[in-house]
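Note that one protein chain is taken out, while the other chains of the complex remain in position.
Coming up: chain A.
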């Protein structure tokens, strides 16, 4: 560690501030007393259904399809999660099983 406490405070503080801005902005733009426009209400209802897909892709953004291991660990593990979840409907089992399988694959098979 070559940084002073003051430097770290500034660095992490600005990241905290940036994060807070992205979270608070909609609430600052549409305070409670103001009627929320119809269009924004529509967005509020529909966006949750679109954003989870974006988050899945965001998690997988660094996989590459054109060289080894051709995203195989991700593909196999996600397939396992889907099958497990449709079969057992147990969230914990699906997440735990899929993650353990993935770690097994990237640590032992697709090293």
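Methods note: a contact is a pair of C-beta atoms (placed from the backbone, for glycine too) under 8 Å apart; a residue touches a chain by one contact, two chains touch by 3 or more; residues count from 1.
By definition in this document, contacts and distances are computed from a predicted model.
Missing chain, UniProt name from the options "Ring-hydroxylating dioxygenase subunit beta", "AzlC family ABC transporter permease", "Extracellular solute-binding protein" or "Putative symporter YhjB": "AzlC family ABC transporter permease". Listed by residue number, the positions of chain A touching the unshown chain are 1, 3, 7-8, 10-27, 30, 32, 36, 39-62, 73-74, 77-78, 81-82, 85-86, 91-92, 94-96, 98-99, 102-103, 105-107.
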